[in-house]
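Of the protein chains in this complex, all but one are displayed in their positions.
Chain lettering (A, B and C) follows the sequence in which the chains are written, and residue indices restart at 1 in each chain.
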Amino acid sequence: MSESARKIINDPVYGFITIDHPLLFDLLGQPCYQRLRRIHQMALAHLVYPGAVHTRFHHSLGAYHLMCLSLAELKGKGTPIDPPEEVGAKVAILLHDIGHGPFSHALERLLVESVPHETISRLLMESLNRQLDGRLETALRIFSSDYPKKFLHQLVSSQLDVDRMDYLSRDSFYTGVHEGVIGYDRILKMLTVHQGELMVEEKGIYSIEKFLVARRLMHWQVYLHKTVLSAENLLVKIILRARMLLRSGTPLQASPALLFFMGHSVTREDFGANPELLELFCKLDDYDLITAVKAWTDHPDPVLSLLCNWLVNRRLYRTELSFHPFGEERVSQLKKQWSEILGFGENEMEFFVFTGTASNHTYNSEDERILILFKDGQVRDISSLENALINNSLSNPIKKFYICYPK
Amino acid sequence: MSESARKIINDPVYGFITIDHPLLFDLLGQPCYQRLRRIHQMALAHLVYPGAVHTRFHHSLGAYHLMCLSLAELKGKGTPIDPPEEVGAKVAILLHDIGHGPFSHALERLLVESVPHETISRLLMESLNRQLDGRLETALRIFSSDYPKKFLHQLVSSQLDVDRMDYLSRDSFYTGVHEGVIGYDRILKMLTVHQGELMVEEKGIYSIEKFLVARRLMHWQVYLHKTVLSAENLLVKIILRARMLLRSGTPLQASPALLFFMGHSVTREDFGANPELLELFCKLDDYDLITAVKAWTDHPDPVLSLLCNWLVNRRLYRTELSFHPFGEERVSQLKKQWSEILGFGENEMEFFVFTGTASNHTYNSEDERILILFKDGQVRDISSLENALINNSLSNPIKKFYICYPK
Amino acid sequence: MSESARKIINDPVYGFITIDHPLLFDLLGQPCYQRLRRIHQMALAHLVYPGAVHTRFHHSLGAYHLMCLSLAELKGKGTPIDPPEEVGAKVAILLHDIGHGPFSHALERLLVESVPHETISRLLMESLNRQLDGRLETALRIFSSDYPKKFLHQLVSSQLDVDRMDYLSRDSFYTGVHEGVIGYDRILKMLTVHQGELMVEEKGIYSIEKFLVARRLMHWQVYLHKTVLSAENLLVKIILRARMLLRSGTPLQASPALLFFMGHSVTREDFGANPELLELFCKLDDYDLITAVKAWTDHPDPVLSLLCNWLVNRRLYRTELSFHPFGEERVSQLKKQWSEILGFGENEMEFFVFTGTASNHTYNSEDERILILFKDGQVRDISSLENALINNSLSNPIKKFYICYPK
Partner (left out) sequence: MSESARKIINDPVYGFITIDHPLLFDLLGQPCYQRLRRIHQMALAHLVYPGAVHTRFHHSLGAYHLMCLSLAELKGKGTPIDPPEEVGAKVAILLHDIGHGPFSHALERLLVESVPHETISRLLMESLNRQLDGRLETALRIFSSDYPKKFLHQLVSSQLDVDRMDYLSRDSFYTGVHEGVIGYDRILKMLTVHQGELMVEEKGIYSIEKFLVARRLMHWQVYLHKTVLSAENLLVKIILRARMLLRSGTPLQASPALLFFMGHSVTREDFGANPELLELFCKLDDYDLITAVKAWTDHPDPVLSLLCNWLVNRRLYRTELSFHPFGEERVSQLKKQWSEILGFGENEMEFFVFTGTASNHTYNSEDERILILFKDGQVRDISSLENALINNSLSNPIKKFYICYPK
């Protein structure tokens, strides 16, 4: 892509994605956006689904494409959206994920303990806005839900936003889990704006049901697959061990940016006070982590090197999932057993035997709802329909318990 | 396809279908099987979904293909299935629909009032068995659920049979309703036999949920689409009117077979007593019906010719759907209004203004259930799981009411 | 589809097709357009590729969809196209095939001996134009290449028109011959208008090569498949035999329209002089033919009934293909042999043993060429490039000879 007037980008999911506004070209060329090429969309899920190596860069482009289609559809139905709003919504979705760190959700709140990625995304957008003479003003307001036309923010972030539509489509495509495929094209054609809010036309009900069920399937079958949980927990334990060593003065080989964020607990205020921190954050990506893990396979600390060897060679924890918590005795017994086999003391066993929980809503009717607009003008929540598949029982979060221990 | 040792047939849904047994070649060449080329799989749904013009012939081949895959999978898991059983199951599914008449379900119980198509399929199989020296014996027993290995019949006919898997896959493919796509390949890989019954392995739960939701979507969005209901009701009204005229002595142009079945009420016993009736039945297909309807556009009876003109030129009834029955007043009022416009008397208005019901189960837990085999040996019905999407409320049949009247 | 402002139609090939102009709704509702639902796009190819049962109706809609995309693309690149021209081009492609008779190409010049289908399409458009108060004027001029912006006609009919792009895409989709798939989406994005003519941008060269090779493959592997040739020749022989009987006074059961066109040699002038002939022509479709063939399986003429039985039950001629003509001796010998087996005399053998030729161009550089527009402004024919795959030798028509005789 160069700075020409109009570029098309091949996308195996949608065919072609078109970029046709100078501001979009300026943003695509930013280092903080190019960096998303080096962050896996699905963290370590590719250890189970080898095709799932796509990036946050690609996901952001895909969500942008669905935003273009949605806006065209809504305009076609008579919803007034003027050109600056259109560019604003496109920019907001293009940049929605720039605040993600390495391995995104898998390490959320670990490298930057107290600042969620959405906040970092906003900080980075504000910084870009300053660099680009305020051209991101509308995008920022839409992103922050501080713009009168509420539906624009809902397209960026809600139960039925283009972010989810893209990641479900893309993740099911790249994993090869065809059952996760949603009818994004039909859903887009069913979107409408009523009383300023994004809604779905009556005849789109079954498509929405299908969308929610596909999401449920992707959560349990893919995102929370027990081997994926196992791999991501292993990476977390590696970071925790390395951080412990680092903070207690043991030398560690790693990139300067990674060492800094492992060594310090950076806060929202720190980012505000020190603009260089954001720049340093933008140097971090999956490559820093994996290269460090590879280097640490030879580290003198036997816990760290063992865990790193396991990750590099895909020797993961054995994981069990259950609807009921695992008892303390089970944990103690496993720790005892593996302490003897591995020759590590009690403290070290935290890195080898542990429990955790995973949870997921099929539909969250309290938070942001999916509204159906009936032909007669009625508006109803999808969970309150006659013959609803998506009923209240599915609105409760489901919690599963897991235990990990060595193989 | 000739009588060679092995043939491959292109199928847009599955790639290639392989035929590799002499008995299968003999059956494919039978006139009663070739006739299925002239019966639409989805009756008049193509008036809404123009791609849905595929045939019962193609569906039967597709279901046969899935049977081949299922049997290979089960054998690979150690279920004993010997070659005659294998051929028997393949033959049973290949022929499961040969008893369908023109426009299959849309006209079921209309041309042959008292004999369901399954019975005619069995009669035709018995007749073929006699012609082919008893080589269909095992197939017949499997088809009639009269064979010790119950799972073979369940593959042919149950909540999770290859018939449904093919028609859902094929119908969603040809209509272009991608949301109806099921993960047939994954479901097949999750099938297992336990205690002689067909079951699904634990990790296939989400695929089954997806399958049931896709079926639900296809029912309401496609099979019971109000315009499809409208077209199929129009065809039914045409047959009823024509039959009324015929039985009262008015001459009608139509093929001899169609005239015979419109003029007589054939029973199960008649078919048994008179083998020529089966032969005559096999001369009937969608072409007889459509050509007759085209001819009747010029019939002197103004009701018949008007209805036929509507169907030929796709001028269908207006149809409304509701969860509640339509009141008598609404019907009377519409009849009155249209009687004036069209100039027909009260008796004739039955053909122009009428109500009906459509119903569908998402899952029928009383009839034939879908059983899940857990790793610990437990067997549970899919509707009784923790966190079940498919719960009891979905086991109740949903009934919708409709009213049709002219546009 | 009703007469609403905007309708979307599901299409398995392209996803959704949008209809959004009142004139288009008026045309879709015409009996002569609805009739295309009853004409197979690929005649009898479904006897080899069971999925290939799609219709001329669907193809016309698909070509219309590609026209919409092409026009949007060209306008996006700055080519001036005003709204009436846009509607004109869309109407021209929507109606381009309405002059096709039953089984289209397979029976071309047989039921209406001296008038090609393009002429009948134009006559029907002129008739519709009169009915619709001249609203088809621009469409007619574009269709007839009598409109100043030549590229509009080229989109309707040329080496790279949307007609071919649709039928190649659709036929490969429905046959399941994935190798015939062309990159229609990329080709459309590479189209441009230069000096009033339709051209392809330089970077589209490989897509065009691919398109021509896919077309070549579809011709030899599908359209001229020897079993397809066999089936279509069988249908031709049936018509010839029935016509001979009819013209010599033997009664034949068939629809009035079919009897008329078999009994008379209608000319271009006849259509002009007698408007009812066009109306009668519009009553003909595949259903008339197949129902007649089914009826004739019991005809007293043993040649006709035998041929009809073969077609109905798919017992086709054995066909051999060769680059060299079949000698007279081979033909005589086969006639002699089969005359004895079948018990027919010499005259009748013309219906059972015969030869023919099939031919195809990969690229026809003399007729209408595919022009490439280089970045430096140069315009060159695709067959004259350096390193051309599509060279002069491929511009020559390839002729294959075939012989048919009973199995």
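By definition in this document, contacts are C-beta pairs under 8 Å (C-beta built on N, C-alpha and C of every residue); 3 or more make two chains touch, one makes a residue touch a chain.
Every value quoted in this text rests on a predicted model; they were computed, and no experiment measured them.
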{"item": "Contact partner of the left-out chain, one of C:I19, C:V112, C:A214 or C:L278", "value": "C:A214"}
{"item": "Missing-chain contacts mapped onto subunit C", "value": "177-179, 181-183, 186, 206-207, 209-210, 213-214, 216-217, 220-221, 323, 362, 386-387, 389, 391, 393-394, 398"}
{"item": "For subunit B, the residues touching the chain missing from this view", "value": "6, 8, 15-16, 76, 185-186, 189"}
{"item": "In subunit A, positions touching the absent partner", "value": "2, 9-13, 15, 29, 31, 34, 37-38, 46-47, 49-51, 53-55, 57-58, 61, 173-177, 255, 283, 287-288, 290-291, 294-295, 312-315, 407"}
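Everything that follows uses one rule, which is that only the chains that are shown with their structure count from here on.
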{"item": "Innermost chain, where centres are averages of C-alpha coordinates", "value": "B"}
{"item": "Homomeric contact subunit B-subunit C: same or different residue positions, threshold half", "value": "same"}
{"item": "Interchain centroid distance [CA atoms averaged], subunit A/subunit B, Å", "value": "44"}
{"item": "Inter-centroid spacing, subunit C versus subunit A (mean Cα positions, whole Å)", "value": "50"}
{"item": "Chain centre separation in whole Å, for subunit C relative to subunit B (CA means)", "value": "32"}
{"item": "Contacts with 2+ other chains: residues of subunit C", "value": "15"}
